[in-house]
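To start, the structure itself, in C-alpha cells.
Note that one protein chain of the assembly has been removed; the remaining protein chains are unaltered in position.
Just so it is clear, A, B and C label the chains in written order, and each chain counts residues from 1 on its own.
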Amino acid sequence: MEYKDFIVKTLGKENVGSPLKIGRNEDSPIYRFVNDSERIIYDTSLEYFLKCRESGEVPISFEKAGPREKLFFEPAKTKVAVVTCGGLCPGLNNVIRSLVYELYYRYGISRVIGIKYGYEGLVSGYNHPVVELSPAAVSNIHLTGGSLLGSSRGDQDVEKIVDTLEIMNVNILFCIGGDGTLRGVHDIYKEIERRKVKIAVAGIPKTIDNDINLIQKSFGFETAFSVATDIIRNAHNEASGAYNGIALIKVMGRDSGFIAASAALAVQEVNFVLVPECEFDLYGTRGFLKLLRKRLEDRKHAVIVVAEGAGQHLFEDAGQEKDASGNIKHKDIGVYLKEKITEEFKNKKFPHSIRYIDPSYIIRSIPANANDSKFCNLLAQNAVHAALAGKTDFVVGFWNDHFTLMPIPMVTSKRKKIDINGELWWNVLEATGQPFSMKNP
Amino acid sequence: MEYKDFIVKTLGKENVGSPLKIGRNEDSPIYRFVNDSERIIYDTSLEYFLKCRESGEVPISFEKAGPREKLFFEPAKTKVAVVTCGGLCPGLNNVIRSLVYELYYRYGISRVIGIKYGYEGLVSGYNHPVVELSPAAVSNIHLTGGSLLGSSRGDQDVEKIVDTLEIMNVNILFCIGGDGTLRGVHDIYKEIERRKVKIAVAGIPKTIDNDINLIQKSFGFETAFSVATDIIRNAHNEASGAYNGIALIKVMGRDSGFIAASAALAVQEVNFVLVPECEFDLYGTRGFLKLLRKRLEDRKHAVIVVAEGAGQHLFEDAGQEKDASGNIKHKDIGVYLKEKITEEFKNKKFPHSIRYIDPSYIIRSIPANANDSKFCNLLAQNAVHAALAGKTDFVVGFWNDHFTLMPIPMVTSKRKKIDINGELWWNVLEATGQPFSMKNP
Amino acid sequence: MEYKDFIVKTLGKENVGSPLKIGRNEDSPIYRFVNDSERIIYDTSLEYFLKCRESGEVPISFEKAGPREKLFFEPAKTKVAVVTCGGLCPGLNNVIRSLVYELYYRYGISRVIGIKYGYEGLVSGYNHPVVELSPAAVSNIHLTGGSLLGSSRGDQDVEKIVDTLEIMNVNILFCIGGDGTLRGVHDIYKEIERRKVKIAVAGIPKTIDNDINLIQKSFGFETAFSVATDIIRNAHNEASGAYNGIALIKVMGRDSGFIAASAALAVQEVNFVLVPECEFDLYGTRGFLKLLRKRLEDRKHAVIVVAEGAGQHLFEDAGQEKDASGNIKHKDIGVYLKEKITEEFKNKKFPHSIRYIDPSYIIRSIPANANDSKFCNLLAQNAVHAALAGKTDFVVGFWNDHFTLMPIPMVTSKRKKIDINGELWWNVLEATGQPFSMKNP
Partner (left out) sequence: MEYKDFIVKTLGKENVGSPLKIGRNEDSPIYRFVNDSERIIYDTSLEYFLKCRESGEVPISFEKAGPREKLFFEPAKTKVAVVTCGGLCPGLNNVIRSLVYELYYRYGISRVIGIKYGYEGLVSGYNHPVVELSPAAVSNIHLTGGSLLGSSRGDQDVEKIVDTLEIMNVNILFCIGGDGTLRGVHDIYKEIERRKVKIAVAGIPKTIDNDINLIQKSFGFETAFSVATDIIRNAHNEASGAYNGIALIKVMGRDSGFIAASAALAVQEVNFVLVPECEFDLYGTRGFLKLLRKRLEDRKHAVIVVAEGAGQHLFEDAGQEKDASGNIKHKDIGVYLKEKITEEFKNKKFPHSIRYIDPSYIIRSIPANANDSKFCNLLAQNAVHAALAGKTDFVVGFWNDHFTLMPIPMVTSKRKKIDINGELWWNVLEATGQPFSMKNP
C-alpha cells in the first residue's frame, strides 16, 4: 500500500459551479466545500505518526468525500442510472431513495432511471424494463427491505453494458453492490476509458458481511447483526429449554466472521463462535466436539454461532466432491455441524437435543435500522457529490468516521477479515470463554 | 358430542371458603363467584337456538371458568407442582409466572415447585432437580421466551409419575402442554383415581398451531403468526428482488394450517397457502407448479407459505421410505417443494430464483406479545381457581370469548382443523387468489 | 333492546348475481353465500337460552356479515367513495387498502375515490382535492400508520354532503370513524332517504378506545394497548430507578378504560389503574394519595396508569372553569394528578420522584400489528359485501367472533364501558392489588 494508490480518478476538468448553497451568504452555513486535497489518515496511532515523522514518509491517507465547489457534469444536462447487484442487504432502498432525492432536490437533476435486476438490466438481451426514479416513486421505499430495482448475481459483458449506457445517454452510473459488482464497475470503467466517452461510474459498497477492504463499516451490517442478536437471544431460550440443549445458529459471513463476532459481543450468551478466519478440529482432545460436551456437562446447554464460511477445511479433508462445472461443492457448515454433533453424541449415548437455526434470508430482507438509515443517506449523498464532480472508478468508503473516496482496485484487492490475533477476536474469546485454538497439536 | 360429555370431574366435596375478596364488602367488587352451573353455549347461531327449542334438546355447552366460593384444597396445606412439556411456545414463562403469582398472592400458597424437563422430571431415574418457584424467582421470566423449567417430549411411566407426586406430597399438578401431554394428564388422572389419592391434575393447553379441539384460541398462537407475518412480509422483498423470484416460507402447522392462514390474511401479499387440510397435485394442468409458473409469468414474483404438515400425500405416492423403527419417514415439505420447483423450472429452462425460509425455531422461542401476555395471565388464574376448587382431569379452554373448563378427553379426541369449505379458508382463497382445488380431475 | 331493533335497512330489491366464485364448481369452495336470515345470538350463556326457551321470547341476535349471492349495485356501474374521520387509529390505511382491493379484484369496481380530510372533503367550500384510489395507489399504505386520506373532526352540513355525493355520482360511501362520525352517517342516510336517491352509506367503526356499543372489538385497539404495554413496562424501569419513584402514564380512554385495563393485565406490574368508570377520592383515609404513599413505603416505587377520561369528577368539585363557548373546560387528569401528588408529598416532606408519561400521539399513529391487520382486512371485505348487497345505514360489527351487520342507531345510542362489577375489572383489581373502592365513606 502506498500513498499514490489512493488517488481517485476524474473524468476531466471541472466545468460548472455547484448549485449547493454553502458558505455564500447569511442563508447558508460557513461549512465549506471539500477540497480534493483533504485527506484522512489511515492509521491513527501515535506510533505511526512518530514512525512517519522519523522516516519522512507520507502517511497513507484517503481522499475525503463531500460536496465539491466545481462540478464536471452540468446538472441540467445530466442523466443518471442506478443499479443494484448481488444479494439483498438492509438499506438498499434507502440508498436508492437518497440518491434520487439528492440528485433531484439538491442538484436539480430529474432524469434518473433505475436498471432492473442488476447488470442483466444493462444488457439488451434480457429485455428487462427501465424504471423512472422520481422523488414520488421512491418516497416510501425505505420502509421496506429488499430493492425496488431487483437484483441479480454474476458478470455481464461490459461491452454490451457500455453500449446500453451510450444508447441511453447515461452520464453517471451508480452501482450498488459487493466485491464482484465493484470489480464489474472497474471493468466498465476500463471499457469507457477505451472508448473515451464521458461517463462516470461510481460504486456504492454493499456487503452485509462488512468485509470490504479498507472500509470500516458498510450499510446494512449493523441491521444484520442486530437482528442476528435477537435471534441468538431467543435461540438461547431453545438451548436452555431442553436437557443438554444445543442451539446452533448459522449467520452470514462467507469469508469474514464479523456478523458472528459482533452478535456474540452484543448477546453475551454465546459459548462458541466459529468463523472462516479460524480453523478448528471436530475431534480429538482439543477438538470442538470435546469442548461442546464439556460445556454441556457443566451447564446443561450451549449456544453456538457459526458463520456460513467457517469450517470449509473440514470438507476438503473429507474428499473433494465436485459439481457439474468441476468446482468444489461448498457444503453447508450448519447442516454439517448439526449432523456431526448428533452423530457423535448418539454414538457416545450422550443425551442431548439440538436446534438448528438458519435465518439468513430473514435477516437480509429487512428494512434498515435507524443508524443504518442515517448512514445510507449520507453515503448516497457523498456518492452524488463525487460523481457530479467528475470522479470515476471510485467507491464511497468510510474510515475513522469520515466518508472517503477510494479507487476501486484498492478495495477489491482483498477481503477485510477478522484479525484473530487482534482486539476484536480477543474480545470474542473473552465473551464466550472458548479457547483460542480448537486444533489438536 | 353430547351435553353430558362436558361435565368436569371433581375430587370431592368443597371444604373451605375462598380467600379471594369478592363481593363481601365495600372493599371488593360486586362481581360474584362463578357457579358450576354457569355455562357457555357451543353454537351461537340463531339457527341452532331455534333447532334446540324445537327439538327440546339441551344445547351443547361448556362450564364457565372463574373463581369458586368454596375450595376443596385448604391453601395453607397445599403443595403445587408445575411442569412444561413438548415444544416451546411463546408465553410459557408468562403462564408459569402467573400460576405462581396467583397461588402466592391471591390464595396464599407458597409451596410451589417446578419440575424440570417435562414429564422426565417426574420420573426418578432422570435425576433432574426440582426448582422452587417463589414470586421472586419468576418475577422477570416473562421477558424472555422459552421455559424456565425446560421441557422434553414423549410419554413417561404414569405409575412412576404418581409415585413421585405422592412422595413429594404434591396436591395439585399443573401440566402445560399439547395434545400428547394432555393425554398424559388423563392417564395420570386415571392412575390417581385407581390409587384413590387426593391429587388434582390440571391441563393448560399449549399448541402454537392453535389446533386443540373445541378451544378457540391457544396462547402463543397470535405471537407466532405475528412473527410469521413479519417474516413473510420481508420474504416478499426477497421474491420481488429477483427476476421470477420465489419466496417459499415454511411455517409451523403439523396437522392444521392456522398459522399459515392467519399470516396470509395479515400480510395480504401471499400467492399460495399450502396447508395439511387441503391436498394438491404438483404436476398436471391444475397442479401447483403450473399455477406457480403462471403467476411468475404474470407478475415476475411469487410468495408461497407452506405449513410443515402440508403435502404429506406427495411423499406416500413417492414410495414409503421407512426409518430404523419401521415408521414412515416424514419428509420436509419445504425442502421437497424447493427441490421440485427448481427441478421443474430448470428442466423447462424457465429462469427463476428461489429463496427457502424455515423460521420455525425463531418463532417458537420468542417472548409472548401483549395480547398473548394478557391471555396467559387470565388462563393461569383460571387454572388455579379450578384446581383449588377440586376440579381434576380438566383443561382451561376458551370459547366464545369466555374461559371454560373442559374434560380432557373431549379436547384430545381429535384435532381442530381448518374447514376448507368454511369461512376462514374462503377468506384465504380471496386474499391469495389461489384456486380452491389444485388437484387434477 | 329488542330483536327488531337489529334489522339492517336495505336500499331495495337485489338485482344482480355476485361475481364472487363461491360454491359454483370445483374451482371454488362449498362455502356458501350468507343469507340475511343468519344471525348471531347476543348472549351465549346457557342461562339466557333457558330463559328465552321458557318465556318464548326470540333471543336478541345480530345479522351475520358475509358475501351475499345477489347484489343491489351492478359493479360495472358503481362508483364508491371512502372517507376517514376523527382521530387517527392504527389500521386506517389497512382498511382503506382492503376496501380498494376487495372492490377492484373481487367485485371488479375500479371507480373508487378517496375523500380528503374527513367530512370536510365532502363539503364544497373547503376545496379539498379528491384522490383516485387504485390498487397501485394503495399497495404499500398499510406499512405506515395514519390515514392516506387525512382526517378532520366535527360535523358538516349533511345537505351539502349529499349534494356532493350526487354531483360526483357516488353510489356507495364508506365512512370510517367513531361515534360522532357514525351519527353523521345516520344523518346522511336520513337526508338520502328524504331525497329518495339510491346511495348506500356504510360505517366502519373506528375507536381506539374500543368503546362502541355492542361491538366486541374494534380495529387498532389491540395495537394501541400493545404499544401502551411496552411503554408501561419501560415506565416501570423509571419508577424503580428512583427512591420512591413514581411512574404516571396517561393512556387513551375518554369514556372507557379498556386500554388502561388491558395493558395492566398484559404488564402485570401496574399498581393503580384509574378509569372513567370508577370515581375515586384523592384525599382521606381511603383516598388515592394515601394508598399511593403506602405502596411507596412498602415497595419504594409505584406504577400508575390513568385513562384520559378518569377523574373528571375531581375537576367539577374544584369549580367549573369554562371556555370561550361556555363549555366546561376538561382538564388534563395526568397533569393534574402529577401536580397533586407532588404537592401532597412535598407538603408532607415525603421524598419521592415522579415521572409523567403521555404517549397518546405516539400510540395512535403507528401501523397496525398483525392481528389488527388481519382484522382490518376482513372488516373491510365484509363492509364491501354488505354495501354492494344494498344494505345502508349500517356498520360492520363483531360479536362472539363473527362479523355482524348492525343498524347504526343501535351502536351509537350509548358507549361501551367497563362493568366495574364484572369480570374484567375484577381481573384488574387482582392484577394490581388496588382496592375496589378509593372513595371515603
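Keep this in mind: a residue touches a chain if its C-beta (ideal position, glycine included) is under 8 Å from a C-beta of that chain, and two chains touch if they have at least 3 such contacts.
Not measured: the values here are computed from a predicted model.
Student: Could you tell me which of A:T78, A:T229, A:S256 or A:S365 touches the chain that is not displayed?
Tutor: A:T229
Student: For the chain left out of this view, which of A:R299, A:K346 or A:K374 touches it?
Tutor: For the chain that is not drawn, the touching residue is A:K374.
Student: Which residue among C:E14, C:E102 or C:E238 touches the omitted chain?
Tutor: Touches the omitted chain: C:E238.
Student: Just the residue numbers, please: which parts of chain A touch the chain that's not shown?
Tutor: 20, 22, 26-31, 38-41, 44-47, 49, 52-53, 59, 61, 64, 66, 97-98, 101-102, 105-106, 142, 216, 222, 225-226, 229-230, 262-263, 265-268, 369-371, 373-374, 377-378, 381, 400-402, 420-423, 425-427, 429-431, 433, 435-437, 441
Student: Since one chain isn't shown, list which residues of chain B touch it in the complete complex.
Tutor: Counting only chain B, the missing chain is touched by 140, 143-144.
Student: Could I get the residues of chain C that touch the absent chain, sorted low to high?
Tutor: Residues 88, 116-117, 120, 128, 144-147, 150-152, 231, 233-238, 240-243, 245, 247, 353, 355-359, 361-362, 364-366 of chain C touch the chain that is not shown.
Here is the rule we use: only the chains that are shown with their structure count from here on.
Student: Which of the chain pairs holds the record for C-beta pairs in contact?
Tutor: Greatest count of contact pairs is found between chains B-C.
Student: Can you give the whole-Å distance between the Cα centres of chain B and chain C?
Tutor: Going by mean C-alpha positions, chain B sits 29 Å from chain C.
Student: Need the CA-centroid distance for the pair chain A / chain C, whole Å please.
Tutor: 46
Student: Would you please write down the residue numbers of chain B that are in contact with two or more other chains?
Tutor: In chain B, no residue touches at least two other chains, as defined above.
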